[in-house]
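One structure is given below, encoded as structure tokens.
Excluded from the complex is one protein chain; the other protein chains are retained at their positions.
Presenting chain A:
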Amino acid sequence: MAEVTLLETRGLTRRFGGLTAVDAVDFRLSRGEVRAIIGPNGAGKSTFVGLLSGLIAPGAGSIAFDGQDITRMPAHRRVRAGIAYTFQITNIYPAMTVLENAAIAAQSRLGTGSEAAIEAAARAALAAVGLSDLETRRAGDLAYGHQRLVEVAMGLALAPKLLILDEPTQGLSDAEIANFIAVIRRVAASATVLLIEHNMDVVMALAGRITVMENGRILAEGTPDQITRDPAVQAAYLGGAS
């Protein structure tokens, strides 16, 4: 089957003062894949996905998504176009219930017309991440791991074409990570997933391909096998991490 490009960047660049956080990155993502981005702290991973989601404006370069140029598209319209983004630092509505959190995401896709449809979609998203039992709880009162899952559920409730997750397993216990891997496997059946991840077990369990970033550039890209055997990667990253 021919690979269909879902997202492509050309020469994507972002500077912060004298620092080039993302440096002329050419990147391609196929529809249906699970891609992991790895790289040391400060490599520019969050900045890169921030550019994709519209959270950060690019200095140069272009982004095409699903056949259209979205370089100048405002962030909220990119979400409507199918790019869902979860923050590296948990970002939810702490004073609202878990169900309301998911409902706000669901109604972004469904409109404010039918509350019954919104609620059903919100419940489905919560069920997918295993939070059904906590629906009526105040989101801010949940354990940290559960709050991260609320974020993932919000992403799912958008029914995105591309789900971007910035370090979703940071701070999770081993059992929560195992659950998370199962959740993402199910999500991957219907969406493309772009995942920034430091935990190599998670990367190896989920990613079909891996992109390695360093100093704002793509250092290497390939299957998990190719990446673990890549000497440049071993020197720059894997060697130091394990």
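Worth pointing out:
The rule we apply is simple: contacts are C-beta pairs under 8 Å (C-beta built on N, C-alpha and C of every residue); 3 or more make two chains touch, one makes a residue touch a chain; residues count from 1.
The rule we apply is simple: contacts and distances are computed from a predicted model.
Per the UniProt record, the absent chain's protein name among "FAD-linked oxidase", "Septum site-determining protein MinD", "Branched-chain amino acid ABC transporter permease" or "Carbon monoxide dehydrogenase" is "Branched-chain amino acid ABC transporter permease". Across the entire complex, the residue among A:L7, A:A21, A:L99 or A:L134 in touch with the chain not shown is A:L99. In the complete complex, the residue from A:V25, A:V79, A:L142 or A:M213 that touches the missing chain is A:V79. Residues 53, 55, 74-77, 79-80, 85, 87, 91-97, 99-100, 103-105, 107-109, 112, 115-116, 118-119, 136, 154, 158 of chain A touch the missing chain (whole complex, contact as defined above).
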